[in-house]
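One protein chain omitted, others in place.
Should a chain be cited, it is by its letter among A, B and C, assigned in written order, with residues numbered from 1 in that chain.
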Amino acid sequence: MTKSTRNRHTAAGLTDQQVLDMYYYMLLARRIDERQWLLNRAGKVPFVISCQGQEAAQVGAAFALDRQKDYLCPYYRDLAMVLVFGQTARDCMLSAFAKAEDPNSGGRQMPGHFGSRKYRILTGSSPVTTQVPHAVGIALAGKMQKKDLVVFTSFGEGSSNQGDFHEGANFAGVHKLPVIFFCENNKYAISVPLAKQLGCERVSDRAAGYGFPGITIDGNDPIVVYETMKQAVERARAGEGPTLIEAVTYRLVPHSSDDDDRTYRTREEVEDARKKDPIPRFAAYLKEAGVMDEQMEQEMAQRVQAEVDEATEYAENAPYPMPESALDHVYER
Amino acid sequence: MTKSTRNRHTAAGLTDQQVLDMYYYMLLARRIDERQWLLNRAGKVPFVISCQGQEAAQVGAAFALDRQKDYLCPYYRDLAMVLVFGQTARDCMLSAFAKAEDPNSGGRQMPGHFGSRKYRILTGSSPVTTQVPHAVGIALAGKMQKKDLVVFTSFGEGSSNQGDFHEGANFAGVHKLPVIFFCENNKYAISVPLAKQLGCERVSDRAAGYGFPGITIDGNDPIVVYETMKQAVERARAGEGPTLIEAVTYRLVPHSSDDDDRTYRTREEVEDARKKDPIPRFAAYLKEAGVMDEQMEQEMAQRVQAEVDEATEYAENAPYPMPESALDHVYER
Amino acid sequence: MAVISFIEAITQAMQEEMRRDPSVFVMGEDVGVRGGVFRATNGLIEEFGEGRVIDTPLAESAIAGVAIGAAAYGMRPIAEIQFADFIMTAVNQIVNEAAKMRYRSNNDWNCPVTIRAPFGGGVHGALYHSQSVEAMFTNIPGLKVVAPSTPYDAKGLLKAAIRDNDPVLFFEHKRCYRLIKGEVPDGDYVVPIGRADVKREGDDITVISYGLTLHFALQAAEKLAEEGISAHVLDLRTLYPLDKEAIITAASKTGKVLIVHEDNKEGGVGGEVAAIIAEHCLFDLDAPIKRLCGPDIPAMPYSPPLEKFFMLTPEKVLEAMRELAYF
Partner (left out) sequence: MAVISFIEAITQAMQEEMRRDPSVFVMGEDVGVRGGVFRATNGLIEEFGEGRVIDTPLAESAIAGVAIGAAAYGMRPIAEIQFADFIMTAVNQIVNEAAKMRYRSNNDWNCPVTIRAPFGGGVHGALYHSQSVEAMFTNIPGLKVVAPSTPYDAKGLLKAAIRDNDPVLFFEHKRCYRLIKGEVPDGDYVVPIGRADVKREGDDITVISYGLTLHFALQAAEKLAEEGISAHVLDLRTLYPLDKEAIITAASKTGKVLIVHEDNKEGGVGGEVAAIIAEHCLFDLDAPIKRLCGPDIPAMPYSPPLEKFFMLTPEKVLEAMRELAYF
C-alpha cells in the first residue's frame, strides 16, 4: 500500500491499524447511539443523550491517552470515548435499559453517566462541570503518589461557564497538574447558542487566565484532535502542566430524547452540519489514504451491526435490579 | 501657578481642586483606619479590616465614576471609596463601634460591610465575590430601564478565583453590560501569596475569557487609576461593555485585627512596600506639581484629624441597638 | 372557571404579572425560544421579547446572583433553575445573599426575587432530576419557601411570590405539571404565602402533606371514606416559615397525625411539622406522630423497579392512613 501525500495519520504517528480502530470506535458509538433512539421511540428505553457528531473528537482524544494508566472524568456525551477505554456495546445497552448489570451504576443513573473503576473512569453525575475539580484532584493525588498519570476531563462549551470550571482550572494551573481540559464545543447548550453563552469568541481564550495554553481545533477531524492531544499529553507527562483544548463540533441530533431542536435551530443549519459529519468524512479519508477499501468498510459495518444487535438483545433480556436493592450502598457496610 | 511637565493630573482631566480632594479622601480613609486599629488594641472595637495601602486605587477609581448616578458593589477594604461616594468618618466609626446609627447595617455587620441605598452602595456580605453577579444584575436592570448608569465592583485578587467572578464576568460579557470589574491586587489573600493563588500572571489575563479588555496598572498612583477608569467608564456608557482593571497595590497591615502577618511575610518586604505608600507619594506629587504647599498639607492633616476625633467621640458615645431589635427586618412588615 | 393544568397555571401567573408590571422579567436556561425544558415559559419570549425573557449562560450561581442584583435595584426577576437538583451551586447566593439582604442592611435594601425550580420524581429523571431539595432551605430566616400542589394555589402563590418584597423559593413538583388539573378563576387573584390550607375536612385522622403526595393523600382519603374513615387533609403550601397555627389546629382536631412527603424522612420538612405538634398539642394526641416519606437514600434511582420502590403512591399512603386510623 503506497502512502500518498494525502496520508496524514502516519505523520501524526498513527499506524494504519490504529486509524482503522479509530474508525471502528466512531462507528460503533454512532450505531449504539442510533439504536438507542430507535429503542426510545419504540418506548423501550426512557431516555437517550447522544454523542452523534462528536465521535471524532472523542476518539481522537482517547487514542492519545494511555489506556492502561490515564484517568477519564468524562461528560454525558462521551460514549465513543468510554468505548475506547474499554466499555462495550453491551455495557452501554445495559445502561440504556437500566439493568442490574449496567457497569456504570447498576441502572441507578441515566445513560451517559459513565463510571468504571477498572477502566479508571470516574463516576459522573448530571450537574455539569463538577467533574472538572475531580479531575484536578485525581491529578493532585497522582502527583503526591508520584504516579505517571494524566487526567482527562471533558465538558460542553456552555458548561465552561460554570464556576467549577474556573476554580478547577485555576487550581490545576497553580499546581501545574497533568490535566487536560477538553471542551466539546457543539455550538449549543440545549437551545442556547454560543453567542448567548460565551462572552468570548473561543472557549480556549480562557486558558490564559489560568496560565496554560489553550487551543481551538477542528473537532470533526480525529487526526487533528489526536495530534493536539498528543502534545498536551506530553506536556502533562513532562510536568509542564495543563492544556485546554476546544474541539469544535456540532450536535447532529436534539439535546436528548426529551428535546425538540426545531424550536431553536433551522433544518438547513443541521443539514449543513451533516455534510461535515465526521464519520463519512473519516471513512472517505481512510479510503483516500488507501487504508480501507469498500469491502473492509462493509465488513466493519457488519461487525458493528452485529455487536449492537447482540448488545441490545442481551440488555433487553437482562434482569432489572431488585426493588429493595435501592437501599444498598448508601454507606460502606 | 505654572503647570510643569510634572503635572500629570491636568492632562488626565483632573482639576487642582479635584486632586486635592482626592488627597483629602485618601488621607481621611487612612486616618480613620489607623484610629480603628488603636481602638481595637485598646479593646474598644472588636474588629478592624483595613484599606491601608489601597487608598490610591480606591479614590482614583471612585473619582472616575458619577457620584450622582453610578452604583458601587464594593468589598470590605473599600473604605476610601465609600467616603468619596458620601459616607462620612462618623458613619465609619459608628460602624466600627457597631452602634445603632451605623448606616451600613445598624451595627449588625462587621465594619467594612458597606451599604447605603442613598449613595447607591449595595449592601455587602462577607463571602467574597458574591457582589460580582450583583453588580451585573444592577447593570442589567439599568439597561432594561434604559438608565445611564455604570456599576463598579471590586474584589481582591484571591477572590478572583471564586466561581462567582467567572460566572458574573461572563454574564456581563455576553450582554455587554456597563460593569467595571476592579481587582485590588494587594499580593496576598490573608497569608496566601499570589503564586499560590493564581495560575496566571495577571488577574487581567482573565478578561479575554469573557470578551472584554483587561488591564493591569499601578494601583498606588491615583492619577493612573483615574485615567484607566475614565476610559472604562466611557466604554461602559457607550454601550461597549465591561472592563477588567487590576490595580496592583500592597496591603500595608495584617489582613485584619485578628491576623499576624509575621508568620507569612518578612518585615523587609513590608518595609519595601511602605516606601511606595501611595499617600506620601501623592503628597509629594501634589507639591511637585505645585498644587499643595506645606501649609495646605498641614491644614488638611488637621482637618482630617479633627474629623476623625469628632467621629470617634460621637460614635463611642452613641447608643447600641436595643437587644430585641435583633428580631427586626427579617421580612418586610 | 377554566380547568387548566398545573404548568399552565404557572405560565399564566408569569404572563399576567409581566403584563401587569414592567419590572417583572424572566431569566434562566432555555427559557427563551425553547420556552423552558418543561415549557413553563412557553410563549413569553414571543409576547415580551428577549429583553424580558433572558436565556442565560449555563451558570446557576450567576442566574441567582444576577437576579438578586437586579431585584435589589428594583426589578422583580423570576429566575428559573432548570431542575431543583441544580440549585445547589446557587445556595450561597440564595442563602447568604438574597435571604440576608434586608436583615444585614437593617432594612435599607431588600430583594424581591422569585426563584422557581421543578422538584420531585416519578418522571424517570434518576438521581439528578428527581430530588426534593426543599429541606435545605427550610431553616433560612429571610427566605420564604413555597410548594403548591394545585393549579389554583400555584397561580395564586406564584403571583404572591412575584409581588413579595422578599425572596421566595418556589418549588413546583414536576410530576404535577401535566398530571394535575384544576379550576382556576379567570381574573387576577393572589394566594397568601405563609398559610396552609385544609384540602379536605375530616374527623378521624389528620394527614399533612404538600406537592404530589398531597394528591395521593386526597385519593386515599376518598377510598378511606368508603370504609367509613374520615380523613382531614392539610396542604402545607408554604414550607418556610410554616403555618404553625394551621398545623396545630389540624393535628388537634383528630389527635392522629400522619405526615407525608416524597423527600427523605430524616431531616425532611416533616420533622419540623412533627416537632411543632409535639411542642404545642402533645396532649391532644391519641397516637404517635407518623411520617411516611421517601427512603433515606441519596436520591431516586433511574431503573423502573428502583424508581417505583422510591416513589410513594396512593396505595402506600392509604395503607399508612388506615394503620393510623386503627391505632
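Basically, contacts are C-beta pairs under 8 Å (C-beta built on N, C-alpha and C of every residue); 3 or more make two chains touch, one makes a residue touch a chain.
This structure is a prediction, so every number in the text was calculated from the model and none was measured.
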- Message: Of the residues C:Glu29, C:Asp55, C:Asp153 or C:Asp263, I need the one that contacts the missing chain.
- Response: C:Asp263
- Message: In the whole complex, not just what's shown, which of C:Phe25, C:Tyr128, C:Phe216 or C:Phe309 touches the removed chain?
- Response: C:Tyr128
- Note on the structure: Filtering C:Met136, C:Ala221 or C:Leu236 for touch with the omitted chain leaves C:Met136
- The one residue from C:Val146, C:Ile193, C:Ala250 or C:Ala299 touching the chain left out of view is C:Ala299
- Message: From the list B:Glu271, B:Glu294 or B:Glu324, pick the residue that touches the absent chain.
- Response: B:Glu324
- Task: Could you please point out the chain B residues that touch the chain left off the display?
- Result: 46-47, 98-100, 105-110, 113, 125-128, 156, 158-159, 161-164, 189-192, 196-198, 258-259, 263-264, 320-327, 330
- Item | Interface with the unshown chain - residue positions in chain C | 61, 85, 88-89, 91-92, 95-96, 99-100, 103-104, 127-128, 135-136, 138-142, 240-242, 263-264, 266-275, 277-280, 282-283, 285, 287-291, 296-299
- Message: What does the interface between chain A and the hidden chain look like in terms of residue numbers?
- Response: 71, 73, 102-106, 108-109, 113, 115-117, 122-123, 125, 127, 130, 132-142, 144-145, 163-164, 166-168, 170-171, 174, 328-332
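The definition used in the following text is that only the chains that are shown with their structure count from here on.
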- Task: Would you kindly tell me how far, in whole Å, the mean C-alpha position of chain C lies from that of chain A?
- Result: 37
- Please report how many Å separate the Cα centroid of chain B from that of chain C, as a whole number. 42
- Task: Would you pick out the residues of chain C that each touch at least 2 other chains?
- Result: 56-57, 59, 61-62, 89
- Listing for chain B: what residues touch at least two other chains? 163-164, 166-167, 170-171, 174
